[in-house]
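Complex shown without one protein chain; remaining protein chains in place.
So that you can tell them apart, the chains are marked A and B in the order they are listed, and the count of residues begins at 1 in each.
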Amino acid sequence: MQQRDFVVPGDPIARGNVEISSPFLYREKDTVYTCVIGIVEIKGSKITLIPFQLHYLPKPNDLVIGVVKDVGPTYWIVDINSPYEAQLPLSETLFKQLSPQETLRKFFDTGDYILARVLSFDRSRVPLITTKCKECGKIVDGKVIEVNPSRISRIIGRKGSIIDAISNETKTKIVVGDNARIWVRGRDRTSEDLAILAIKKIEDLGLRITSPNQIVEFVRDQKRLVAGENG
Amino acid sequence: MSVTPSQLPLVPKMKKDLILSLLEEGRRIDGRGPREHRPIEIKVNYVEKANGSALVKLGDTIVLSGVKIELGIPFPDAPSEGVLMVNAEFVPIASPFFEPGPPDENAAELARVIDRSLRETRALDLESLVVIPGQKVLIVWNDIYIISHAGNLIDAASIATMAALSTTKLPKVEVTDDRVELIRDELVKPLEIKKKVVTATVAKIGDYYVVDPNDEEELVADARLAVSFESGGVIAGIQKIGAGALSPEDVNAMINLAWSAAQSYLKKLEEFLKEGA
Partner (left out) sequence: MVKKRDAVLLDEKTSLRHDGRKPDQMRPVRMAVGVIPKAQGSALVEMGKTKVIAAVYGPREVLPRHMTLPDRAIIRLRYHMAPFSTTERRSPAPSRREVELSKVLREALEAAVLTELYPRTTIDVFIEVLQADGGTRTASLNAASLALADAGIPMRDLVAAIAVGKINGRLVLDVDELEDSLSEADLPVAMMPGLNKIVLLQLNGRLTREEFEEALRLATKAIRELYLYQKRVLREKLARLSELEGE
């Protein structure tokens, strides 16, 4: 097994006493196998597995971008791009209880995007989210896109270097949800589209971006193209 | 019994607004213009064991139309005609929103829209399918299988069905004193198609009309109009789809747009069938 290799389910990764840090690696007798397709990196006795496809499982304190799917009497049901739907109780928002004639739709309606944080999730219960957090609440402008969850860390870059580079270069505000949804806000649609193009590029070339400069170059090239068309 | 759908996929409000504001500038979310349909790919004889078949891709929508010829008895009111049966299956592989089960109202509607367009134009020469008048005829089974649902299943299905029927080969029929037998392995002649018919769908979103709606456009549309045309431009069927309302001006404008799309579909079919021949 090389330092870095493509793996598919059932591939033996390593033998003996190695550290397993992923739920997608399992040990049978003396050998460690992978259960999903992806890329494996071995550094010494530590194995890291980057699954090609990931299903987002909520963790407490995760920042998530959700879509309201249904409205109940005292809570909302929210799609958070996960196998599990989340619940947002009225008590976890800054809204006051309503008079009997009003419904919760007044605050968040079906089809609304909201920014929220995960309160709790254990697999026997429904994930609970809250909008009692900084900048949380209804999203009313900009664009929201979905990306492959296994690419999120690449898109963010080391200490946010990649996403900051895109944000600065396109003059947009970008919020990356832990649930693989990204909210982009610019002063016009063109700058938003440019930022989204750059993000999608990283999604594709996830494994080749080594420095933020590469993506800055890409954005500048695109700007030149657009200017050329209009000039 | 038909019930208002309550489990429909949700299009976020911001997406809906985006679709509308783009339309104000004459653009659509996938970059197309309002009159543009998605790229079309046609592959005939995809199921070699069937008498005819065609796999059609309309963007990400994929539809497979299969034709099987069997022996059967004619309808009592049409003893000197073969039988055409059109069926559609919205199988669960095609969409996260399709559940296993018998055809739902959307599948039934699609099958009947395609069926009517073929029947009213008499596109198939049903009289040539008679074996013993009043007793034995050939049945043309057309099964429309949705493989991937990315919107506008009707148009893709109509192109696939036309392509499949146009390349269908009939098996030999042996009539002896005591029995009639279908010799499946011997294909003797093509199924005669007298006319080419296609169906083109236009969706009304706000004040705008778009041709070949994708799945998101379909969900936000007020209503759709599926119009079937013969190659000469004669209208061979109309179906308004969806719970919204259309004005007479809307209908007129949508029929015009549908015709321009239909012409493009017909041209694509013709090019393709000529190549194959």
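Here are some notes:
Rule of thumb we're sticking to: a residue touches a chain if its C-beta (ideal position, glycine included) is under 8 Å from a C-beta of that chain, and two chains touch if they have at least 3 such contacts.
Keep in mind that this is a model prediction, so the values were computed, not measured.
The chain not shown here makes contact, within the complete complex, with A, B. From the options A:18, A:35 or A:145, the residue with contact to the unseen chain in the full assembly is A:35. Interface note for the absent chain: among A:19, A:102, A:141 or A:204, the touching residue is A:204.
The chain omitted from view is touched by exactly one of B:25, B:48 or B:249, namely B:48. Across the interface with the omitted chain, chain B contributes residues 46-50, 53, 60, 62, 64, 66-68, 70, 87, 89, 91-96, 100, 102-103, 141, 143, 145, 147-150, 184-185. By the touch definition given at the top, chain A reaches the unshown chain through residues 4, 6, 8-12, 23-24, 26, 28, 33, 35-39, 51-55, 83-85, 123-124, 204-208.
Please note the rule applied: only the chains that are shown with their structure count from here on.
If you average the Cα atoms of chain A and of chain B, the two centres end up 39 Å apart.
Listed in rising order, the residues of chain A touching chain B in the complex are 67, 69, 79, 109-113, 139-140, 143-144. Within the complex formed with chain A, the chain B residues making contact are 10-14, 16, 18.
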